[in-house]
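Note that one protein chain of the assembly has been removed; the remaining protein chains are unaltered in position.
First chain written, first letter: the chains are A, B and C, and each begins at residue 1.
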Amino acid sequence: MTLNIGMFGAGRIGIVHARSIAGNTRSKLVAVTDLVPQAAQSLANEYDASAMSADEILADANIDAIVIASSTNTHIDLIEAGIKAGKAVFCEKPVDLDLSRAKACLETVAGHNKPVMIGFNRRFDPDFTTLKAAFDAGEVGKGELLSITSFDPAPSSVEYIKVSGGLFRDMAIHDFDMACWLFGAVPQTIIATGSCLIDSEFSAVGDIDTAVITLKFADGRIATIRNSRRAAYGYDQRLELLGEKGLLSAGNVLENTVVKSTVDGIISANPEYFFLERYTRSYSIGWASFVDAVLDGTEIPVSVADGVNALAIAEAAGMSLEQGRAVELAPLLKGAA
Amino acid sequence: MTLNIGMFGAGRIGIVHARSIAGNTRSKLVAVTDLVPQAAQSLANEYDASAMSADEILADANIDAIVIASSTNTHIDLIEAGIKAGKAVFCEKPVDLDLSRAKACLETVAGHNKPVMIGFNRRFDPDFTTLKAAFDAGEVGKGELLSITSFDPAPSSVEYIKVSGGLFRDMAIHDFDMACWLFGAVPQTIIATGSCLIDSEFSAVGDIDTAVITLKFADGRIATIRNSRRAAYGYDQRLELLGEKGLLSAGNVLENTVVKSTVDGIISANPEYFFLERYTRSYSIGWASFVDAVLDGTEIPVSVADGVNALAIAEAAGMSLEQGRAVELAPLLKGAA
Amino acid sequence: MTLNIGMFGAGRIGIVHARSIAGNTRSKLVAVTDLVPQAAQSLANEYDASAMSADEILADANIDAIVIASSTNTHIDLIEAGIKAGKAVFCEKPVDLDLSRAKACLETVAGHNKPVMIGFNRRFDPDFTTLKAAFDAGEVGKGELLSITSFDPAPSSVEYIKVSGGLFRDMAIHDFDMACWLFGAVPQTIIATGSCLIDSEFSAVGDIDTAVITLKFADGRIATIRNSRRAAYGYDQRLELLGEKGLLSAGNVLENTVVKSTVDGIISANPEYFFLERYTRSYSIGWASFVDAVLDGTEIPVSVADGVNALAIAEAAGMSLEQGRAVELAPLLKGAA
Partner (left out) sequence: MTLNIGMFGAGRIGIVHARSIAGNTRSKLVAVTDLVPQAAQSLANEYDASAMSADEILADANIDAIVIASSTNTHIDLIEAGIKAGKAVFCEKPVDLDLSRAKACLETVAGHNKPVMIGFNRRFDPDFTTLKAAFDAGEVGKGELLSITSFDPAPSSVEYIKVSGGLFRDMAIHDFDMACWLFGAVPQTIIATGSCLIDSEFSAVGDIDTAVITLKFADGRIATIRNSRRAAYGYDQRLELLGEKGLLSAGNVLENTVVKSTVDGIISANPEYFFLERYTRSYSIGWASFVDAVLDGTEIPVSVADGVNALAIAEAAGMSLEQGRAVELAPLLKGAA
């Protein structure tokens, strides 16, 4: 059986998902909608799908599942519309920028019996899943200190930053989810430091571009996340997990293995430039996990609750940065799951 | 326009090419033939193609090109039948095990105006093309000493070895082509050393399993090739090119970037296990280069002459091993191209 | 001219310094004192020096400089006695465990005109000085985010921990100095997270064994330090400095360059096991910098003020850990420098 997919949003990330859908033998893109009709039509054409209105997609009984790749402020409405229309839902992160709304959505989703997956694609990166498998197999014993490096190659535009929800909700949210996923728990307290060092306009719109966020878990384990909006050498995405018996680390994926040795040094290639290159495989593997879960009736690997947890950590990080203190997560999660 | 493809041979390598054909938007597998009808049918089914006889494929005007992935002894007959039937031809290496026959085939091909490409896929490996581009751009100046490491992960069966043509024609032939391609020339003399160290049955059937072959070019440049039928840690495929200004090297592609540090050391992943993993990309890029050349009328990137050159070097290496002396290539190429 | 040295303390670290003194053509160990007379005699014998009492050393006009390698609680008294006796002083870190006493000592030292150096040896590690030189030369532009990894190979005994002053004053203090040295400034605020994960007895004596401390500088630059009392794979001592134009990193020094590739992976040697191996060179280079400064009348490279700064940061980290908030450094430094 093939899952027929309706796509909401034909922008950059919609295009990524369309490619994953087409590359999976169990799914087929059949409909696309976008605020910009030409964008919808163009993506639809590429995959022999139809451009439709949002309502038409929701009403079309032939469509089994929807992918929400539209702007963040539409996510919750579409999740709820999707499940009410009886469709499985795959929604890009974040669930929402507002924690209360996200928690309310979680309740709504819990009340229906439809699979909803949040697109934390990095969980499906082969290097990271290899690291997690080794960790879960006890290869370094009990976990103690997790370190996540996550630097973008170049800062986004100020226009994007303005509507992004800020570094914690927009960028670090992936890392918050990564920490929860690797440690199999949510943290107890969050403590954050941040600065605006790259572009003073980010500061003017109330954001930072460089940050260190440290999560402490109830059993004492610690996770620390380093974020920067700029790494001149490319997308820097690394994990280090110190355990009682050693260290597991996942390094950057380089553009190639060629090394040039000259009088100027020994020069290797840069990391793959940005997420479209670096996480190509994780997007398609993540998509396959959604398709398989829906078709085979197994558990969805990233739930709305996961999305709410990451958002609550982002909220806590923001409070910590503003107030200069460690912030407890539990009160923020009250009412969720 | 789409190139319709007829496949000769539905074994391991035929399956590799079928995947490349399907993954390319400008080509389509339409017919498959094999000595084992079920194999042909099975592969055909997978790609919505038809199982046919060889003659039917050659006679089918709807088929634009053939892929020869059948056993080596059929290569030349099929190349000639293909071009006579007016089809473009993609033929797996080697052209033949017999140099005279291969040279005769070269003449036949020259007499027709049909594109014929030999499947030296490694030329299309992204790491190797990056290295060659850097070399051709003069990044290490004039080339002096090329070193090719090419170790299989585990020895083939003696049954295979018997019909393989021997290590030089079967395995090192890729490396001979690599050396010619990187240096843009054929060598002047060949000198080889070899042993049977892994499996004494290889020796019983007249073959070796470990070898060093050194090629000297007319301008003094040297290329040295190290071959082994066994590397317990996986497929070892590396290049080093020393030039006047430095060294370019292409390393192994590892299975993942995860590193485990324990009391036992710092442990990285092994190289990708064998050619199906390591050269997946090179097969599809090589295939695309064939399709593009045929459809766009541009030059075929690997000619039959390239195949003959590599085979002649293999012949010379065999003579050198047997006679304990440096062997000139020119007399062996006489009559070719 | 040769600097004649009197050594206070013939324990592990005294032995290290004795070796540096002997290895330097401009210094000579002439006297040793220790609470355990045999220890003093034994070390003295090894270097043709004399075992003396502390008072004898201070009174000996032939002795130009003293090295304080005795227990931490004796440091300040000996610094002050040394400079009053007209001797140059090299004192192991930390100045003291008590910040007020250390600040008072700073005043005393300022009142005399005698060189006093604090033994933050890591500043002299060749890899770290290479990194700093590259940074100071602007190779990655303006600094933004410094990350220091500092893991001991194995936890100290609980007996040691009890008198150590705690992880921040005993272990992280090196990293605090490293951050100040690399950024050429003291931080504005300190925020710390810590746990006792390795040995619950550490917790019983009021200490932690795993920590992340983040320093924010007045201009927004951030430094983050990761500490653990245990890294099963060896002493883990790394720096990463992200700047506007790239990243500078200094990796671990491995025991050797041998790599073993087998079916179990690609296995490199561990980092050098602990500080005696890893920082052998930094101890001797640091010592040479002291000798040269004293003999040539140039500036001492690590001042008592540097020691006070690092201690104040440790104090702030302790307060942050206890109170769950960011702590300002300035009030703690009041009265210093």
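The criterion applied here is as follows: a residue touches a chain if its C-beta (ideal position, glycine included) is under 8 Å from a C-beta of that chain, and two chains touch if they have at least 3 such contacts.
A quick note: this is a predicted structure, and the numbers were derived from the prediction, not measured.
**Q** For the full complex, which residue in C:15, C:35, C:104 or C:134 touches the chain that was left out?
**A** Residue touching the absent chain, from the options given: C:134.
**Q** Which residue among B:35, B:205, B:247 or B:288 touches the omitted chain?
**A** Once the missing chain is taken into account, the touching residue is B:247.
**Q** Tell me which of A:1, A:137 or A:263 is the one touching the absent chain.
**A** Once the missing chain is taken into account, the touching residue is A:263.
**Q** In the complete complex, the non-displayed chain touches which residues of chain A?
**A** Its contact residues with the unshown chain are 231-233, 254, 260-270.
**Q** On chain C, what residues meet the omitted chain?
**A** Answer for chain C: residues 126-127, 130-131, 134, 139-140, 245-253, 256-263, 269 touch the chain left out.
**Q** Write the list of chain B residues that the hidden chain touches.
**A** Touch with the absent chain occurs at residues 140, 142, 144-145, 147, 151, 189, 191, 193-198, 210-212, 214, 216, 220-222, 224, 226, 228, 230-233, 236, 242, 244-247, 324-326.
Here, only the chains that are shown with their structure count from here on.
**Q** With chain centres defined as mean CA positions, report which chain is farthest from chain C.
**A** In terms of C-alpha centroids, the chain at the greatest distance from chain C is B.
**Q** Any idea how many Å lie between the Cα centroids of chain A and chain C?
**A** 41
**Q** Please work out the Cα centroid separation of chain B and chain C, and write it as a whole number of Å.
**A** The separation of the two C-alpha centroids amounts to 58 Å.
**Q** Taking each residue of chain B in turn, which ones touch at least two of the other chains?
**A** 260-263, 269
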